[in-house]
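Notes follow once the structure below has been shown.
A single protein chain has been omitted from the complex, and every remaining protein chain is retained in its original position.
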Amino acid sequence: MRKNSILALLDEVRKGTITPQDGFKRLEALPFEDLGFARVDHHRTLRQGFPEVIFGLNKKPEHVAAIVRSLLPQKTNILITRCPKKVYAAVKRLTRKACYHEMAQAASIVQDRTIYGDGVIHIVCAGTSDITVAEEAAITARLMGNEVATTFDAGVAGIHRLLSIREELGQARVIIAVAGMEGALPSVIGGLVSVPVIAVPTSVGYGSSFGGLTALLGMLNSCASNVTVVNIDNGFGAGFVASLINRRQS
Amino acid sequence: MRKNSILALLDEVRKGTITPQDGFKRLEALPFEDLGFARVDHHRTLRQGFPEVIFGLNKKPEHVAAIVRSLLPQKTNILITRCPKKVYAAVKRLTRKACYHEMAQAASIVQDRTIYGDGVIHIVCAGTSDITVAEEAAITARLMGNEVATTFDAGVAGIHRLLSIREELGQARVIIAVAGMEGALPSVIGGLVSVPVIAVPTSVGYGSSFGGLTALLGMLNSCASNVTVVNIDNGFGAGFVASLINRRQS
Amino acid sequence: MRKNSILALLDEVRKGTITPQDGFKRLEALPFEDLGFARVDHHRTLRQGFPEVIFGLNKKPEHVAAIVRSLLPQKTNILITRCPKKVYAAVKRLTRKACYHEMAQAASIVQDRTIYGDGVIHIVCAGTSDITVAEEAAITARLMGNEVATTFDAGVAGIHRLLSIREELGQARVIIAVAGMEGALPSVIGGLVSVPVIAVPTSVGYGSSFGGLTALLGMLNSCASNVTVVNIDNGFGAGFVASLINRRQS
Amino acid sequence: MRKNSILALLDEVRKGTITPQDGFKRLEALPFEDLGFARVDHHRTLRQGFPEVIFGLNKKPEHVAAIVRSLLPQKTNILITRCPKKVYAAVKRLTRKACYHEMAQAASIVQDRTIYGDGVIHIVCAGTSDITVAEEAAITARLMGNEVATTFDAGVAGIHRLLSIREELGQARVIIAVAGMEGALPSVIGGLVSVPVIAVPTSVGYGSSFGGLTALLGMLNSCASNVTVVNIDNGFGAGFVASLINRRQS
Amino acid sequence: MRKNSILALLDEVRKGTITPQDGFKRLEALPFEDLGFARVDHHRTLRQGFPEVIFGLNKKPEHVAAIVRSLLPQKTNILITRCPKKVYAAVKRLTRKACYHEMAQAASIVQDRTIYGDGVIHIVCAGTSDITVAEEAAITARLMGNEVATTFDAGVAGIHRLLSIREELGQARVIIAVAGMEGALPSVIGGLVSVPVIAVPTSVGYGSSFGGLTALLGMLNSCASNVTVVNIDNGFGAGFVASLINRRQS
Amino acid sequence: MRKNSILALLDEVRKGTITPQDGFKRLEALPFEDLGFARVDHHRTLRQGFPEVIFGLNKKPEHVAAIVRSLLPQKTNILITRCPKKVYAAVKRLTRKACYHEMAQAASIVQDRTIYGDGVIHIVCAGTSDITVAEEAAITARLMGNEVATTFDAGVAGIHRLLSIREELGQARVIIAVAGMEGALPSVIGGLVSVPVIAVPTSVGYGSSFGGLTALLGMLNSCASNVTVVNIDNGFGAGFVASLINRRQS
Amino acid sequence: MRKNSILALLDEVRKGTITPQDGFKRLEALPFEDLGFARVDHHRTLRQGFPEVIFGLNKKPEHVAAIVRSLLPQKTNILITRCPKKVYAAVKRLTRKACYHEMAQAASIVQDRTIYGDGVIHIVCAGTSDITVAEEAAITARLMGNEVATTFDAGVAGIHRLLSIREELGQARVIIAVAGMEGALPSVIGGLVSVPVIAVPTSVGYGSSFGGLTALLGMLNSCASNVTVVNIDNGFGAGFVASLINRRQS
Partner (left out) sequence: MRKNSILALLDEVRKGTITPQDGFKRLEALPFEDLGFARVDHHRTLRQGFPEVIFGLNKKPEHVAAIVRSLLPQKTNILITRCPKKVYAAVKRLTRKACYHEMAQAASIVQDRTIYGDGVIHIVCAGTSDITVAEEAAITARLMGNEVATTFDAGVAGIHRLLSIREELGQARVIIAVAGMEGALPSVIGGLVSVPVIAVPTSVGYGSSFGGLTALLGMLNSCASNVTVVNIDNGFGAGFVASLINRRQS
């Protein structure tokens, strides 16, 4: 519609209803962000399959519900990460489509079930305590239209578990490796496959794990060349980038 | 051939030349790594277009030359990163195909010019001092069969430079953003595009840049969701992962 | 009056009531701090427009109320930062002029509405979570007699929002840029304007944001030359220095 | 001229030489950076008195000389920080106006002697080893058209030296306080004056001074509210911001 | 039994019931982890005397109880570290053999009282606050079939206490030294004996003890050559390794 | 008495009741710690005026009371640092001599009012929040028989307050300087006097004060040569060492 | 002989040549260290097979040679770690038995070829750059009378290499795992065996490897329970402790 308003303006100039000088002034007066927004809108179409994401922590239930209400008509998927149950309850009252994902501590509203991804995103995590982060990555990737496989509890100190899924790992388009403590999982997986591995350090551990810093540093210094890293506990970011990597190229 | 030797064994069992018990023992005795190696070999075929990479720093020229000599018959591309000129000289004596990339401080031997990538890998760096790392990423991506575009000297404090290439950035399949100091470049680029951005912190800076740590932390905490990070100055790793992301899915 | 007592002393010397030797001893005996205090008092006049500031956290309501009671007669503005509601209630009972600023978690008593500032102090923050700190800076600057403009929610990953206010930013006398996570906002703003930018890192973030350390380091390493930095979450300090910069030079 | 070309376009639309649709396309095609550049140009005029700055370290003499040659016709001042003597020699061959500032390890070419500043910038440093950084701040401020006063060797462990210049400090428009080791100087100065104090930590010290980190942290935690901080050893940045603060408001 | 199924397969090949080709396929199809599991099982026998260990913290009582129920038939010892009392209560309802170790904050179920160790494991700790960690090491070592001696409250600032047990220390096969604060205990003990000393830093301390980091670093830099280190507060790990060192070599 | 038992033994040897060989064995058998204890006992006499000190935090009231009961007959002073009110209540029930020091969060039982110190210990602190630590130092020094002077709220940003007590500072035998934030107080005091200054960093501050680390580092890097440092918030340690310095040399 | 002198003393007491009182004084006067030394001497016998170790770095060749000359008559093995070639040359001039170990940068003099160890010490390292440290561990263990096996270049990103030696690893009495970068090797090995694993972080790496800190932290947070850690690059310490663990229990 934005294009239309500019065309209308140019039409008026053509008709002589307004002078070129006035036309220039009106063009100039168009706030920049509108132009930006227009591009973003156009952009939007390219961004089909991108969910709207709300960080739920420390937000008031009614506030989140209001945001969700305004987003519902867009018919995109909606994801609420770090979503307290009270927040979910408020959203659930709004729409019966809302689901709660206990493990991921996230809520979702699915309005678009298209598959935008080419292959499989395989999410592996080391210990049972890392599952929350792994699940956040999984729900993100699913809401972005991907097929997701998960292997939980496959730490490097029990290498057989990992070797037994080597075939599946090799068939993934991209792998997300989630681990706390020493964060060695991405290195071992990276050596088994030749696809990108997104490493997510978790704050699981104690003492000199320093809230995930040790795992983070370990992953950044991986001896496997196909590993990149996101912030500590950032399951959402990993799921998001994995989805971009997996996105079908038209 | 590995399959054949197992079949031969089973055939002997069938013929009664050896007993099942002996067959079991011989099966058991097959060294594990052989099996693994077989898979790796098979794997190899999938890995077409992967260069052989040698880390040149602190290696003796004759040592690197020997490795190169053994690799030449494979007809894959060969990359020597952090390659001192003396090392290059030794390799050049071995083969006239060797080239030196001054900016990247790398040497290459091109034997495979196939394009394995789908789209363009766009490499952006912030300051002139970051170019070495950006060029290492570029030469890596080129040797892995990708079309590479580069925009150097596009720091966030001069945002227009960055905005003027927005179109090109938007058309890339994956972007590598290289920056030292505060490391803000990937965040700004991440907000302009909807493809994966691989952030490479560099050790450029002084005082509280702490040899790249500040840039690294900044990138890990990017407010853009499409950013992942590799180690400080790891241009090779960024080029490698970008190539995996860009690789054509058959 | 201090001047008077010295004059009186000198007068006694002149009259011969006391000898020069005794005069010397009494001069010597004048406690240093008195002299200092005199200067401070004189100084006071120059400091017109400076509010009295009380750090409210962990202080008892009645204690803060007592301080406020003793300050009220000075007719300067009074600011209570990090002010719990209980503390505010105690102050409100004392004077109806007390106001509470929910967002800034601060209380104020306005007794002086003079404008001491030359131009506009523009306060920008990156995310909704940074608003508390930005508002603390705003209320400080307002109480110090400045015209204040604010733009909240203008992060670098959505660069258009920032570009759309470029004009306003360019017209400010000084800018306060508040950001958590990677802390890139001041660098981008610094590149758009040619006035001083005071950067305030916030403790917003998680994982490797390390309670604001990452933002702090990023800001200290800004590639824009017009950026200086204050402590993490120190909105008050930023508002204070911005007011000093903006103060009209008579 | 940019305005003219848009007017011309609109005029063509008015005349019917081109259709509104084509006009829209051509408007859309106008490269963004042009618009930006225009503003930057306009901006330029506002930036009168800003020197061109070249970071000399690790640059080749002929490279720096080439940059200087291209800048000379602009008739602005030129500053080369961290300038090795070899680089200076190459510049000196280019123009006799070049001067070397031994203490600041900087070279300058003065082409504009206008005073743009309102008041005095007073630069204080704690120890003799901090003088290099203090002098870099001083030469920067002078090249930007400011009156500069300096007091070197005024550490907090000899408080009298500092108190004896209190009057002068009080008359400055802005103060730059340079210190290594514990970095206490800005706090003490901040308590003596009511103007902005820009603190510059230096890498002077040993053991747990950690290359200036201790001084940096000390300055960020100053109990004086009028202190802001720049990066370790960043004398240039301090001089630059001080000049912006001191700049006469027309 | 696994061996039997492979033998059976080979037998079928021998008999001609299946062809070598089909035999190959079925061999190939045997999931790797099974083979691994078999080895692990075989391994199990070697691991006699190894307790099953459950980390009790943040686990639900019924969850831990379920794990314990499934482990009970193995007749190995069971150890629940960091075991809240509620968790213990749930386990106690399951089996009367469960015991709670108040000091170690651990629960145990003893089903195997064999002594697997050669000598004595001597556990020393520096202060009363370190006893929890020391006791966790002790209960671990005891459940793994070792004779354990303990000396608590033997800090280096009261060296006589330590010297008075020199004889006993000298007779141990391995020593566990537990200490917080400066973590000097292992160095002093290491100088008194010629057996391995396992150092356990604890998070006891305040201020610059940084949650055990200072003790950890001190122990890693011990001037005694017979000291190795485990993670902060990792009494279990120390007890585990000490048991491996002390295990009788058959 | 220990001496007596050895003499008795030698006497038996002299008398021939036991042989030299048996005498040797009995000498050898004398447990080392006894000898040590003897020295400690003797030592005790030298330690007149040393209080018994109990760290009250996280200890059970009845436990502390039991310790106090066993110490009371020694007639030395008793100090309970970090003493919760419940612990104090339990001690108060035991003896009416117990006093609570609200500011220092400590309890004391005075049984020895001798003055063991030569001069005055002057304790200075920077801000009102540092008073707890300063008071812990003061009560420690008083219980160890010293005359103590205190000056609270004398921060370096208000240098006049500090200068006004220069005379008193100069007359102290030793000074304890307590400060959080940038920790500059000991440097300024150190420059004003020529006696030892014990610096106590406090955890007062926020953001990059890192729980007292910044103050600690600042104090360790003091440009005044007469400054030594104790751990963060360690008022007790400072009071203890100051007492040792001030102790009258007989 | 020490015993004799005490016996002689007691004999004199018996004979009445000296009084018990004088005997007591002479006993008391016996310097403590003598008694200690006696025990040490006795101890010595137990320490058979312990080499004398000299840290060669920064020591003068003639100084090291002098130490070696004094040690030669003891007939124990002698190890010089971090031994520059010049130092070795000086030692070689002293004795033809001296050998230089290029890889380990160590020199040795073998005078005792007894095997004191029970089993095999297996030393594994991850990359070619870690070999120096691994070799230092190996030469230490060999000089202490152990059978040593080594597997170099077995990083976790090529897990097959590691799996192929699983059998050998399982047969070792103790394993030393040497790795830089992310330091994941000990975790993977720890999961494959049930013997103690001594982890040695190396300073190999760049960027955020922080001189071995990342590897060190990773190893301390190993998810395998049988791992203990020594200081960065401390091959000697690892070899020493492994020898103590492997030492035959008589």
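A few points about this structure:
As written, the chain order gives the labels A, B, C, D, E, F and G, with residue 1 at the start of each chain.
By definition in this document, a residue touches a chain if its C-beta (ideal position, glycine included) is under 8 Å from a C-beta of that chain, and two chains touch if they have at least 3 such contacts.
Just so you know, these numbers come straight off a predicted model, no measurement behind them.
Seen in the complete assembly, the chain not on display touches C, D, E, F, G. When you scan E:Ala184, E:Ile198 or E:Ala242 for touch with the missing chain, the hit is E:Ala184.
With the whole complex as reference, residues 43, 46-47, 50, 53, 118-119, 173-174, 194-196, 198, 216, 220-221, 225-231, 236-238, 240-241, 244-245, 249 of subunit F touch the missing chain.
The omitted chain makes contact with subunit E at the following residues, 126-127, 155-159, 163, 181-184, 187-188, 190-192, 205, 207-210, 213-215, 217-224. Annotation for subunit C: contacts to the undisplayed chain at residues 3, 6-7, 10-11, 13-14, 16, 19-21, 23-24, 27.
Here, only the chains that are shown with their structure count from here on.
Note on connectivity: the fewest steps through touching chains from subunit E to subunit F is 1. For the pair subunit C and subunit E, chains touching both partners: A, B, F. Set against one another, A-C and D-F show the most C-beta pairs in contact at D-F. At the interface between subunit B and subunit C, two copies of one sequence, more than half of the residue numbers in use appear on both sides, so the contact is built from largely the same positions. A separation of 40 Å divides the Cα centre of subunit C from that of subunit F.
Mean C-alpha positions place subunit E and subunit G at a centre distance of 25 Å.
For the pair subunit C and subunit G, the distance between C-alpha centroids works out to 61 Å. Residues of subunit A found to touch two or more other chains are 163, 207-209, 213, 216, 220-221, 231. Chain-to-chain contact here is organised irregularly, matching neither a line nor a ring nor a star, and falling short of all pairs touching.
By the contact rule set out at the top, the touching chain pairs are A-B, A-C, A-D, A-E, A-G, B-C, B-D, B-E, B-G, C-D, C-F, D-F, E-F, E-G, F-G.
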